[in-house]
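Data first, discussion second: the structure below is written as structure tokens.
A single protein chain has been omitted from the complex, and every remaining protein chain is retained in its original position.
Chain naming follows the written order as A and B, and within any one chain the residues start at number 1.
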Amino acid sequence: MEIARRLTLGERRVGTGGSVPVLAAVAAACVFLVVGSLSSSIFAQQTVAGLAQGTIFASLALALVLIYRATKHINFAQGEMAMATTYFAYQLTQWGLSYWLSFFLTLGLAFLFGVAVQLVLIRPVEHRSVIAVVIVTVGLFILIDGLVTWKWGADQKFMPAPFGNHVYHLGSVSIARQDLGTLIVTVASVFVLWAFFRYTKIGLGMRAAAIRPAAARLVGVRTHALLAVGWGLAAVLGAVAGLMTEPTQYVLQPTMMQAVLLYAFAAAVLGGLESPGGAVVGGLALGVFLNLTGQYVHFATSELRLPIAFAVLLGVLLLKPNGLFGRKQVRRV
Amino acid sequence: MRLRVSPGFVAAAIGAVVVALLPFTMSGYHQGLATKVAVFFIAILGLDILTGYTGQISIGHGAFMALGGYTTAIMSNYHHTNLILTLPLAFAITFACGIVVGIPALRFSGVYLALATFALAVSVPQFAFKFAKFSGGSNGIHTSHTVSHTWLYAVSWAAAAVLYLGAWLLLRGRTGRAFRAVRDSQLAAVSTGVSLPIYKILAFGVSAAYAGVAGSLFVLYLNGYAQPNEFSVVLSLEVLIGAAVAGLGSLWGIIVGAAFIGLLPEISSSVPLIGSSHGQDVVFGLMVIVIMLLIPNGFAGLLRVLARLR
Partner (left out) sequence: MAPLLELENVSAHYGPVKALHDVSLSVDEGAIVAVLGANGAGKTTTLRAISHTVDRDGVIRFAGKQLGRGGPESTSRLGIAHVPEGRGTFSELTVWENLRLGAYTRRGSVKADLDRVAAFFPWLAERRNQQAGTLSGGEQQMLALARAFMQRGRLLLLDEPSLGLAPLLVTEVFRIIKELNEAEGLTVLVVEQNAHIALQLASSAYVLDVGRVALSGASAELEQHESVRRSYLGY
């Protein structure tokens, strides 16, 4: 085998996504945030709040990336699905169940919901037309919106806050317990998902199916079934995002996830649509960036939050058309 | 956009006559609905030129409609411009904006372009809120006078006819072939000397211009009011859905797509069981899903299948 090792016929380098300039920029940004937080309590507060918001964007962005990586489709209904599952949790609490029991039951339901959507709505069209899948998810968006409003009404509802309203004080910095809780819950769910993909056989199968579906089938991976599982997991991520969004907005409303979805799009594209790590970094970065600019840039009033997010997105895309951590798509002639 | 041999031409001619005579039988309300269909007809036509013929996806046409609509409202309000004159003005302005958008769009492809245009659609209404002094904020801005239903019906369908003819002429010639070359194989197009950037940008410009005119007419339909809420991202999604229902390459497809978007909410609200606007959403969402499951290539695809069966 010595001969084999010496006679290399040209190595193929496969990039892992994060190029040096991007990682350096991210590191520099982290340093900036730490320094800023140490020097100003308002800066620290906005950063923490921004991170909490950012994890919500990251969670939904991860759901989008999960599906996009495996299928090259964007699920426009991801936010509404998240909203619907949150309403389900609300209904459970109305029926007397404790918050955390409702939380976990909702996650289970969300999984089934995602699987069902893939099997019933997506599978019939996914091979026939790219635009048809997009439109089906748009139709689903509208349908879910209508159904939820019809069943529960468009008025605001209140759900028991999972972490209460307590505020911690670190010196002169006040940190809401809710924000900390949000950070912990979303980070934990992202971590669990990561571990699932990294260490389980099914997770490996799903990764293989996303890279090379034909070869995966040849080793026995049931790619079609795993696709449905992927949609289920994405729905679970969305449910976490929805459940954590509700307390930060204090109310439950059918429109609650619409803006979040837009930020999640921005975060997912910012990070590179095929990069889960990018989605997380993108979400966190976006959350912090929006909070800080909102605080310190007077021109940036609340109406401009969305356009600013998208301006950032477009700026990054112009420099790196495949997102911060996206790989350049090799075009074979 | 091939007008098939004589039968298709005859059918279109008959259709034109019907459209011309219809208003005499309709109430003002129905004329308004028909105007709405014309508005979407033009917008979907514009999107078709971009997505169907050059393969560049845009979910941002609501933004161009907003630009056209606000142009009409602002020019009429501040300068008392003749309303009909605002149409070509909107055309020109949104054409220029389309060109401006088309240039950076060259750098994006596929889903990234879709999301970038989506970002545009979301942002433009927000700008209207922000720059309230200029745009009237959430109350919007309105034209100096309103028009009758019949007048609007006539103008919008006349515009639709003119623009359709324009598109037909554009697409059957060299430009159309270049557009299709861009869509089908960018590599092949370049190697045969088709200048990709120019045609891609041109398509964006034309497509935006059509949406701009549609937006102007839309504002007139809304009693002359241009408000940010009317131009939300939902509008862009509706145009996209209309284009998908229409399918590619058929005049009748576009009419069906426009009718679907324009008429379905009205029809479903009149059915007693449904009533409220939430019911309308449920029906609309359901119909969209069902249609896409049954005919993923739109009405035009259905026509092609039927033609093959004969």
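In the analysis below, a residue touches a chain if its C-beta (ideal position, glycine included) is under 8 Å from a C-beta of that chain, and two chains touch if they have at least 3 such contacts.
The structure displayed is predicted, hence computed values, not measured ones.
Trainee: Looking at the whole complex, which visible chains does the left-out chain touch?
Mentor: Visible chains that the missing one touches: A.
Trainee: For the chain left out of this view, which of A:123, A:157, A:222 or A:320 touches it?
Mentor: A:222
Trainee: Can you work out which residue in A:161, A:204 or A:311 touches the chain that's missing from view?
Mentor: Of the candidates A:161, A:204 or A:311, A:204 is in touch with the missing chain.
Trainee: Residue-wise, where is chain A in contact with the chain that is not depicted?
Mentor: Residues 1, 3-5, 7-14, 16, 201, 204-205, 207-208, 211-212, 214-223 of chain A touch the chain that is not shown.
Just so it is clear, only the chains that are shown with their structure count from here on.
Trainee: Using mean CA coordinates as chain centres, what's the gap between chain A and chain B in Å?
Mentor: Roughly 32 Å, centre to centre.
Trainee: Going by the contact rule set out above, which residues of chain B touch chain A in the complex?
Mentor: 51, 104, 107-109, 111-112, 114-116, 118-120, 122-123, 126-127, 129-130, 187, 237, 240-241, 244, 276, 278-289, 292-293, 296-297
Trainee: Provide the residue numbers of chain A that touch chain B in the complex, in ascending order.
Mentor: The touching residues are 68, 72, 74, 121, 124-125, 128-129, 131-132, 134-136, 138-147, 149-150, 154, 262, 265-266, 269, 273, 301, 303-304, 306-307, 310-311, 313-314, 317-318, 321-322, 331, 333.
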